[in-house]
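I have a structure here, written as structure tokens, and I will follow up with some questions on it.
The complex appears here minus one protein chain, its other protein chains still in place.
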Amino acid sequence: MQNMKKKEVEIPAKMFKIVGRKEETLEEIKRSHLTGWQDGWLRLKQNKAAMISLFVLLMIVILSIIGPHVNTYTYQQTNYDAVYLEPNSDHWLGTDKFGRDQWTRLWEGTRISLYIAVLAALLDILIGITYGAISAFKGGKVDHMMQRIIEILVGIPNLIIIILLIMMMKPGITTIIIAMVITGWVNMARLVRGQIFKLKNAEYILAARALGADGRRIIIGHMLPNTLGIIIINMMFTIPSAIFTEAFLSFIGLGLQEPLASLGVLINDGFQAMRNHFYLLAFPSIVIVSLMVCFNLLADGLRDAFDPKMRN
Amino acid sequence: MNKSLSRLFVILCLFLLVISGCGFTDSKVNKREKVLNLSLDNDIPDLNQVLTTDGISFSILNNVMEGLFRLDENNEPQPAMAEKVDISDDKLTYTFHLRDDIKWSNGEPVTANDFKYSWLRAMHPDTSGAYADILYNYIEGGEEYFEGKVDESKVAIEVKDEKTLEVTLKAPSPFFLGLTAFATYFPLNETFINEVGEDKFALKADAILYNGPFVLTEYDQAEGVTLEKNSEYWDKDNVDVDKVTLKVIKEKSTALNLYESGELDRVYLSSADVDTYRDSDEFGTETEFISWFLQFNFLEKPFDNVNIRKAFQLAYDPEQLTKTVLNNGSEPAYGLVAAGVHGNDEKTFRELSGDIVQPDYDKAKEFLEKGLEEIGELPKIELLTADDTVAKDTATFLQSEFKRNLDVDIDITTKPYSGRIETMRESDYVMGISRWGADYNDPMDILSLWDGDPLSGLRGNYFNEKYKRLIDDASNESDEERRLKMLIEAEHIMLEDDGTLGPLYFEGKAYLQKPHVKNLIIHPYGASLELKFVKIE
């Protein structure tokens, strides 16, 4: 829009120099050859928000692994002489009503939340890809049937089913993951199917074929990278929503078993005590918000980086 | 396109106006009125006195209805609808003489027939609810009537005349007058129920006839109720408050915010907030007749062994649990019968029976060793508990204490409240955190549950011939001193000799109450909220 306002500048002809026309360099590829991945990574590196997010995420993951072992406490060790301690040099993030060390519990909880979310997302993807790929490659009647099933599943509000399933099964990590996966894979299946359909008819696949690429090369070299991008991006969006779902379930009292901690359990405990022990709510909230923000920004960045439409 | 968008917007706005118009109920407060604002911690499930089993419903009914007797501030029954009662020498026949000036809120007099109708209704197999036994366990012929074996003429409730009611009991029950203060014993007016219709009765504020100190003017299950002074009430001169609102507030933090903003006159604190307010003048605690205990299952290893049971019974300190973990006014329990339950005229039962189970970690270890010699190794032990915060906290506490004092690892299984009870009833547990809230002010109420006839999973499948005989004898004993001795002995046998369960605590609540509210009584059992005597300064 701004361009059209620029005034025309006169450039005298003597400023030009004729360099001639060289047949051999005309078709030369000047840019160094980059695979789609390298290209995407380069783009991602230019996205400051995404890089910072990636860094913060790595920090959180590292902390969630080593954090619980940095001090002498364990996440379930109670001490009734030291309940509700404010953050201090001994208990860096204070203690809860059982006198349990919050630093340890926070990272333990982060680890469990991440574990739940990543595992749920991976399972979603596994089932989704299988279902979507079968549907897309088989086509015809099989595809039609499988699509009808999906249409029905899409109409069910996930959360309600998750709640009902958790009520039925023994509460615990496995239950939460199963409940989330049972309804969660549908989206992925639709995405994968749509993508494969699109790719089947894409012009560059045709071009590759015309250039003599065999089926293997087409699938590994073209179809897979292009589908994988979407899958990874979707996973980056699935993980935070799984973290959120877990927190939500814990908040309405359908969470993990004591003394296990997760971010949801910690936030729920903190919520009960927020009036007078705000730190109990603050720290897990900060971690969950950072996780959500970082995953979202990273996902945005990845999408921008791998989406050809965004190329200048 | 713009047009259709704006049209959509206008339609939405109109729609909004319509629902916002009908979504609210206006409440105008008259400044000169004496108003009390309280909260309820959950929805009101129903106000049908026969069917309801819910503490919230009982609390509301207790203030809009009245039985023959009403509990006073010391939880002793005082004449209410009845002016006086004659009790026969064998303590089996009660003759109630009703007051002359008692009326329903529509002006009709309350008669002995209203009581008979209501009580029969509460015991009839078609109309009764889960509280039928609170009548038929005591009234002669009641159980047979409930089972449909006999007709109402065989039930020993007799209307002598309009104002005289005679009831014959199965066995001497010193707590019977207290029972007549309970919701299931309130009168009902047959003509009114027929007018309103069975299926509509008690669904709305105007579908109930009141005879208590207050009448309901607004009733919404999800929002709460408004009570106003009953102008037909016989003792209305002693009712100081004009209006009471009871609003449903499910989150404790919300209630506390409302209390601080002055919209509530009383609020229950969550344990995390107690320390902050402990020194405030507005702070107080109350204890209820609710006993919490750790129930061992006699049919499951390792708790079929008495030494193992005793080891777990002694391996934790209830005082630490109540002081640091619960921190809500609960009292540590060293026996089963709740503190404050009636004993004799001078002392409570708990004082008379003493502290039976006291923590002793060394002894606990000895018992554990002895037990292990007998049974070999400990199997994996799961502790069953309900999923509410208090029960879960208790479980977490026990888990850490067993680890610390016995070096035994146990797992916790949580179930929803009624799921926990179902699992225990089906005997599908090793040990579980359980509770019992008293229906009446007598140790018999809780002690009779363990008589083991038939074996009950909920009671750990406990059976002891001697214990059962003591309970049976006590039920038929008319001498109160002898009866009391038997019950004390029974409690000792069950806890000390058999290690049936580990007492945990007697449930309490911590609250804040505005200083201008006086005389608000919370009874520790039955229908707990008592607004009749409240004074507002």
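Assorted remarks:
Letters A and B mark the chains in the order given here, with residues in each chain numbered from 1 onward.
The rule we apply is simple: a residue touches a chain if its C-beta (ideal position, glycine included) is under 8 Å from a C-beta of that chain, and two chains touch if they have at least 3 such contacts.
Just so it is clear, contacts and distances are computed from a predicted model.
Of the names listed as "SusC/RagA family TonB-linked outer membrane protein", "Rod shape-determining protein MreD", "Acyl-CoA dehydrogenase" or "Peptide ABC transporter permease", the one that matches the UniProt record for the absent chain is "Peptide ABC transporter permease".
Check A:I176, A:I205, A:M274 or A:L302 against the missing chain and you find that the one touching it is A:M274.
Among A:M167, A:A207 or A:L224, only A:M167 touches the chain that is left out of the view. Contact with the chain not shown here comes from a single listed residue; of B:T95, B:N113, B:T164 or B:S253, that residue is B:S253.
Seen from chain B, the chain kept out of the figure touches residues 1-2, 4-5, 12, 15-16, 19-20, 22-27, 42-43, 45-46, 48, 51-54, 125, 130-133, 146-147, 199, 201-203, 220-223, 247-251, 253-254, 257-258, 260-261, 263, 415-423, 425, 435-437, 449, 454, 456, 458.
Touching residues on chain A toward the chain that is not drawn are 1, 4, 148, 151-152, 154-161, 163-165, 167-168, 194, 240, 244, 247-248, 251-253, 267, 271, 274-275, 281, 285, 288-289, 292-293, 296-297, 300, 309.
We adopt the following convention: only the chains that are shown with their structure count from here on.
Centre-to-centre separation between chain A and chain B, using Cα means, comes to 49 Å.
The residues of chain A lying in touch with chain B in their complex are 76-78, 80, 83-84, 97-99, 167, 170-171, 253, 257-259, 271-277.
By the touch criterion stated above, chain B contacts chain A in their complex at residues 252-253, 256, 270-273, 275-276, 320, 324-325, 327, 387-389, 392-393, 395-397, 399-400, 412-414, 416.
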